[in-house]
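Let me begin by presenting the structure, written as structure tokens, before commenting on it.
One protein chain omitted, others in place.
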């Protein structure tokens, strides 16, 4: 595809390059070859613009002029780069049709143009909207309600009575609505299982990635708001709520009845205790442990999570602890002399 | 259902209310509507008894009298609440029968009244007791032995020669008896796989939740005791043993040959190193890392895990580390003057 055509399709301004240059693909700034296009979204990497082999770089409109390398200038150049990938990559297509091995209950209602793959099992009273792609071995339990353009990868599971909005994506092995971890202690010390009667409810445009689990609730519901994204191996405990456009990165764990706001980012392996609230726009850095409420728009780190800047100073001091112990001892000794 | 009937079925004492009040469902104390019943098991939430909209509250017998809101008084009111949920929620039922697509080896012995779902695969020499419910896509490998009233959700796996007691529940994607992570180092630096010859053995009333893994052992067995419960995404390494009525919360990891006692609670994301012992009744708070033995009935926190009370004081001081560094410097300076 010619560089000029890419600029045109993106609506980007081509500066310092030849629109006839043939582009064969996309790549990261360090790995791009002479016929590839790359991007610089983070000013931190601006210096690499001078050493890359790329034929052209997608940059923000105010990026400094470059000698010798073409730039495509456009606002939100990272988003434009994401679009550029689709010019070159052709994902598998799934034509409408129901595979003869799919077991679909006669009472299930499935919208037009659905692709239902081999060995899919769809239970009684399920509703699925238009244009679904349900890949092999996915299982939709009784009474689940799912919106339009549902995309379920192989081995995804939606449990009984769960409700999913439009444009929901489930990666392989994602489990929506399995039983929460709820038991009442017997007087004799054992545990009685508490029926998990409440559904898991996902809003529009929610994506749940591979082998992640969003549990159903014992009472009420577990809710994930519109546009939120849940990475691999994340645990969302029963009765938790997550707002809109929030990111839960890989291996994050929310205990039960946790409330996470909108536009929150919980980085990898963060844990949040039950019954506590994370305010809108808050960010928790990787591996943080959150035992109590977090204010909106704050950035927290560590366990128990504290203000990120204080934490950075504290961990710097942590490595000096042995030295501090010695200094204290020495001060005490001098004092006693 | 009338409030009086609920009281009667639970064996609870109705105080300050009308037995004819119609109850439509159950809810948490904050969300309960005027025709719903709720509970207060934790005295911490007693104040909410005055503001809830609920028609009635399940409480312990010695709960203070309330003006205006009915109470149902019963010992272990949380357990009674769990029972109340079942009066209103109707989980899907699975009638006995073997789906025509199930692939059951002729040598497998399955007890009466079993529901075997679509695409279930049961290997040679498997034994399953009475009243099993095995949902679609579950796979039981050769030689597995399973007790009565087994319940396996879609995509559960039981590997070769594993032994499960009565009343075992596996949620979706739970894997019992996959190979442990065992390799012998080659002189040249590579790794030779060690055959994992020992089964994973689950006692009676064990529940393993979604996408959790209980590995088989290289030699000997991996054992989970009666009544223990394992939450989503937990890892139980090869050759580990867990006692009775223990709870392993979400994303807990036990390395190899770890010994966890009875009535232990490991909160979310706790890790326990190999070859170490956690005594009966111990509790580890969330994200603790346990590198060495933990005494029975102790409460530990942090990494490396220490006494919870000491840890609380230490993390409080941790946030003051930068200040301590300054103070030390200042004391030294004053001393040198």
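So that you can tell them apart, the chains are marked A and B in the order they are listed, and the count of residues begins at 1 in each.
Basically, contacts are C-beta pairs under 8 Å (C-beta built on N, C-alpha and C of every residue); 3 or more make two chains touch, one makes a residue touch a chain.
This one's a predicted model, so the numbers in the text were calculated from it and none came from an experiment.
Enquirer: Among A:21, A:53 or A:101, exactly one should touch the missing chain; which is it?
Expert: That would be A:101, which touches the missing chain.
Enquirer: Taking the entire complex into account, which one of B:39, B:78 or B:141 touches the absent chain?
Expert: The single option touching the absent chain is B:141.
Enquirer: Taking the full complex into account, find the residue in A:21, A:35, A:172 or A:308 that is in contact with the omitted chain.
Expert: Hidden-chain contact among the options goes to A:172.
Enquirer: Identify the residues of chain A touching the omitted chain, counting contacts across the whole complex.
Expert: Touching the missing chain: residues 26-28, 31, 75-76, 78-79, 81-82, 85-86, 88-89, 91-92, 99, 101, 117-119, 135-137, 153-155, 169, 171-173, 205, 207, 209-211, 227, 229, 231-233, 245, 247, 249-251, 263, 268-269, 286-287, 302, 315, 318-319, 321-322, 324-325, 328, 331-332, 335.
Enquirer: In the full complex, which residues of chain B touch the absent chain?
Expert: Here the touching residues of chain B are 101, 103, 119, 121, 123, 137, 139, 141-143, 155, 157, 159-160, 173, 175, 178-179, 181-187, 189-195, 197, 211, 213, 215, 218-220, 233, 235, 237, 239, 251, 253, 255, 257, 269, 271, 273, 289, 291, 303-304, 306, 310, 313-314, 316-318, 320-321, 324, 327-328, 331, 334.
Basically, only the chains that are shown with their structure count from here on.
Enquirer: In whole angstrom, what separates the CA-based centres of chain A and chain B?
Expert: Using C-alpha averages as centres, the distance is 25 Å.
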